[in-house]
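Before we start, here is the structure in question, set down as structure tokens.
Left out: one protein chain. Kept in place: all the others.
And now, subunit A:
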């Protein structure tokens, strides 16, 4: 009877097999180890919205549906595991090389085709209806929410734990905290200037009290001019209300830009101390608006404006 070469192989080369097994055991990503990892118990998590979800023990295909979250992933994750970005993700430059999945309207088919094992996003960017649809398709969606700068550090730590990247996350948060301590050790102007940050001119939308901006401007040595808490994080304000707030500093564009647009539209607001003293500044938009690992850089930028 003829025997197949494969069947004969084990009996003829036991030494070779032993050698292969030894080599396999020495390589960290060898099949044997991978099998063990796959067998590891999945993680049962609760995200910042309190939603329960199950994520593989070591997610190897991940993506974010918010530009800030893509920055968070690039800061913590193994970048080879990031399978896509959205049309608005433009930082870091390396992200631009990833395939694009439209986040609004959500391109479900393209997202599913990329087979992410978990999708990360932030509250307010991805609708819970979209998240629910993704969950039904077997893709867990993990939400993070940040009210303070410390929340972002906690978010980075969380991501590190979920992705098995505790050490890089720890190094990053340690260095960010140290940088922030150094900024705060510098003398701050007293009393703190009240700062109004506008996001849109007509109607006038501003960074409300319950946004990350409040904490960032506090750390930068100023204070958010909007003290009242509104239902919307970025409330629309009337000119009368802004006159009453009487901010010392206005953020939303350079003096020249706002003088020819905003103050032309609302000439009454030229009475504001910010206009009278020309303390009107533009900031790097994707720094001010994105709650990501560059948050300390954003605080630094605001700090420089406070000292002007």
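The rule is short, and it goes like this: a residue touches a chain if its C-beta (ideal position, glycine included) is under 8 Å from a C-beta of that chain, and two chains touch if they have at least 3 such contacts; residues count from 1.
Basically, contacts and distances are computed from a predicted model.
Could you check which of "Iron ABC transporter permease", "Acyl carrier protein", "Deoxyribose-phosphate aldolase" or "Tol-Pal system protein TolB" matches the UniProt name for the chain that's left out?
"Iron ABC transporter permease"
So one chain is hidden, and I want to know which residue out of A:54, A:238 or A:254 touches that hidden chain in the complete assembly.
Residue touching the chain left out of view: A:238.
Of the residues A:43, A:135 or A:201, which one touches the chain left out of the display?
Spelled out, the listed residue whose C-beta touches the missing chain is A:201.
Counting contacts across the full complex, list the positions on subunit A that touch the omitted chain.
104-105, 199-203, 205, 234-241, 243-244, 246, 260-261, 264-265, 267-268, 271
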